[in-house]
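Structure, as structure tokens:
All protein chains but one are shown in place.
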Amino acid sequence: MGEVISSPLPFLVVLAPLIVAAAAPMLGRWPNAREGVSIAGALATLGLVAALLPDALEGKAATASLVELSPGIEVTLRADAAGMLFALLASFLWVLAAVYSIGYMRGLEEQKQSRFYAAFALSVGAALGVAFAANLLTFVLFYELLTLFTYPLVVHRETPEAVRAGRKYLAYTLTGGLALIGAAAWLAMLGVDASFRAGGFLGEQRWWTDGQLWALFFLLVGGVGVKAAVMPMHSWLPAAMVAPTPVSALLHAVAVVKAGVFGMVRVLIFVFGADLLRDMGAWQVIAAASGATLILASFLALRHDNLKRRLAYSTISHLSYIVLGVALLGPLALTGALLHMVGHGVTKITLFFCAGAIHVRTHRDQVSGMAGIGRQMPITMGAFALASLSMVGIPPFILFTSKWYLGWGAAEVGQQAFLILYMVSGVLSAAYLFPIVIRAFGERSPAFPRFGEADARMVVPIASGE
Amino acid sequence: MEHLPILIPLPLLAASLVVPLAGLWAPRAVFPLSVAAIALSAAMSALALAEVVAEGEALRYTLGGWAPPIGIEYVVDHVSAFVAAVITSVALMVVVAARRAAAREAAGRRGLFYALVLLLLAGLTGMVVTGDLFNVFVFMEISSLAAYALVSLGGRAGMFAAYRYLILGTVGGSFYLLGVAFLYFTTGTLNIADTARLLAETEPNISVAVGAAFIFAGLGVKMALIPLHLWLPDAYTFAPSSVNSLIAPIMTKVGAYVMVRMFLSVFPEGYLTEEVPVSQALIALGLAGSVYGAYAAMGQRDLRRMLAYSSVSQLGLLAVGIGIATPLGLAAALLHVMNHALMKGALFLVAMSMRMGAGVSDVRMLAGVGRRMPVTSSVFAVGAVAMVGIPPTAGFFSKWYLSIAAIDEGLWFVLAVVLASSLLSAVYLFRVIERLYLAPAPVIAGGADDGSESDAAASAQDGGVRESPLDVTLPMALLALAAIVLGVLNVVVMERVLEPGL
Partner (left out) sequence: MEEVAARFPFWMIGALLGVGVWGMLGKRSLVKKLIGLNIFQSAIILFFIVGSMHTGATVPILWHGQHNPHAEDFVNPLPHVLMLTAIVVSVAITAVALAFMVRLHRAFGDLDEERILDELRR
């Protein structure tokens, strides 16, 4: 873990979104000011995260300790390398999402925008807290807060469907959170110092029985697996698609599911450690679950006509890329997984922004209704096409690189079967994404009125997303 | 301040004599007098707590200068100072917030109403500070009598609920007295410290075992331990709003406190776990209560009734903590006494505020109230989140320490049920939050048409819905805030107050 230095910066990073959240409802009467604060807050957060970067690159982890939560366990924020990666991703995408939300929310004249901006900022703050959490209890704290803060976003539309989705979301994620709490309480009772360490802290204690280790494993992996939407714990994610598109972007790209896979990294590498998992043989369990998810979700994506749902299943599939990559326990696969986390974030947010832009301009959500749309919205659909290419994993896009590492990593640990899985899934990605692009540009639909390009405030983030 | 222990219940007792007279000649003075008395008692409790924490040892006070075990002794140690401070300060907030509701619900009899409130609190604080087993009984009956009378103010349904409460409550008190009789005939003393000393020397015998059984059965009634909870839902539902928001957060907690006291300073360590299966019974009944209460709460339409069953559920968790009986388990239980008092106080005040502002307490009628009563509704949201136990609110840490205590004893089943019960609470509490903030306007027969905009619909039904005034919302918000702040700062409470006391 390198050197640890004390710094208030990680704390400020988590605090900045909270200030935005406090300010947003107060400025509710002046939308320009409110959204200005939102963007400024996003930029400030990004700046603060960037300020942590030099130290992190030198291998120093800036650490801030706050109050004691339970005797001997403090809320500690530490910006180590993995956390920095996630924090950079989240804060960078927040800037894009903040700009995009303005266009989207105004374009649709959505209700209760102040609540939306406040909850959005809080969610990002909680995600940053997850990124920097230095021990299990801090992680659980922010993980639960993330659930709580995203709930108003999921039910934002306030339709019965949204309320149902919200219930499902809470039921899944709160259960996951409870599993984590149970595991954390267990470790705290045993007096285990549950600070995340590369290589894991459970391996150091030699007095665990197998049964205890497996119980802990299922509690922890189950807890983070819910947010990472590993099957069979995935069904909240497609349901949550009723929320406005920026929320979907937040769920899929910025915060929630990424917190899940990031949690998986923390649990597998920093709690158990590769050696212990190999001894237990536990990695095969995750590998099997995520491998199955990878393929099944891709097939399910093929079946869905609703664009956002199709993207949701695509997310489920790609999250399992990452989880599988972590589970393979090889250095190359881990690199690939982390790269894929970043790459998928950037790419998926583009796809969702495009879907949202189409929705705002045309109010169409079905893939079959998008014939010829590329001619009206060339930039949007152009970005969509590029993102699709990346998603499938064609060079020179980032997801090609990550898949390369993932595949290589699978081969490195001698699991060629998973290499094949990755390739099959890539083909399936092509199968569910390319028809959209082809239909958008290739077919002409006379019944189509002219839409014109989306609002500039939405186009810019889409374009820069690539 | 050698008189500090008696100064906790004394202002309340004295004021309860003065206030009815004031009610006759100067009705305006009734409320300020009562609040001043409660505030004084709260200040004394806080002072006592500070002193106990600073000195590290209990304050002892002998009534009339008769040395114990002959005379009656008041003992304020860490635990009793803590509980006294919690109940008096929560009571202060609630009484202030309930001023308007009380003025309406006890119209014309304000002097008597506040006299009862003060008697109730005097009884409860008396139970907490006394160091004498029989004295506990007397104070318990004082507070219970006041509670019966207060509950009976809630119309004819309240009257009937009060009657049933009276019968069951008195049986509880009598059981306790019977148990004390068994202990007395074994040891020949009523002083708690002396009883503990003598019981430790006595060989375990049937008399002590029967005494313990009766004492815990009696206290079980007072703290609404399932299946002795039957008085609670009706009493909390039909009591006037100003009353149930006072008795719900604090009354059952004092019953729980006396239980903790039994484990802590009456029976020898391990006696209630190994010789008599009181611990096991408490854990089993507590778990059953926590699940049953949450399950029953799901089916309720009336907000107050829902909260009442939620109390049954939370008190079950409290009983589990007491039953685990390790210092950590007892600390978790006591922390939950505080947390639950704060949360339930806030939530029952919300119910009161909604009855005043929106005129409804049916959960289904609350649609759109979130917009009309923003402070009240957000207090509900905070209280609900705390009740579910999401970090870093106070409710989380009760469950956290309870979980740790359960694991420590290898009670995995307990851990599972504790966690599951918090999920169940999420089900019924988020249902209300959905109503408050998300539900489309209700269709009321004869109401104006829904209109197309949600705004118009909301105003169609609850055109008269207004936020409660500041003197209602401020105390309520303070309680909710305390539920967060004391959650974050729980280590201070645990390490400074509870751990030295256990």
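Per-chain numbering from 1; labels A and B assigned in written order.
What we mean here is this: contacts are C-beta pairs under 8 Å (C-beta built on N, C-alpha and C of every residue); 3 or more make two chains touch, one makes a residue touch a chain.
Quick caveat: nothing in here was measured; it's all calculated off a predicted structure.
Visitor: In the intact complex, which of the depicted chains does the undisplayed chain touch?
Guide: Computed over the complete complex, the missing chain touches B.
Visitor: Where the complex has a chain not shown, which of B:62, B:170, B:265 or B:326 is the residue touching it?
Guide: Answering carefully, the residue with contact to the hidden chain is B:170.
Visitor: Among B:48, B:75, B:149 or B:414, which one is in touch with the chain left out?
Guide: Result: among the candidates, B:149 touches the missing chain.
Visitor: From the listed residues B:162, B:225, B:432 or B:488, report the one that touches the chain absent from this view.
Guide: Only one of B:162, B:225, B:432 or B:488 touches the chain omitted from view, namely B:162.
Visitor: So which bits of chain B touch the chain we can't see?
Guide: 134, 137-138, 141, 145, 148-149, 152, 156-157, 159-160, 162-163, 166-167, 170-171, 173-174, 177-178, 181, 184-185, 190
Please note the rule applied: only the chains that are shown with their structure count from here on.
Visitor: Mind listing the chain A positions that touch chain B in their complex?
Guide: 67-71, 111, 140-141, 144-145, 147-148, 152, 155, 158, 160, 162-163, 166-167, 170-171, 174-175, 177-178, 181-182, 185-186, 188-189
Visitor: Under the touch definition given earlier, write down the residues of chain B that touch chain A in their complex.
Guide: Of all residues in chain B, those touching chain A are 385, 388, 390-392, 396-397, 399-401, 403-404, 407-408, 415-416, 419-420, 422-423, 426, 430, 434, 437-440, 454, 488-491, 494-495.
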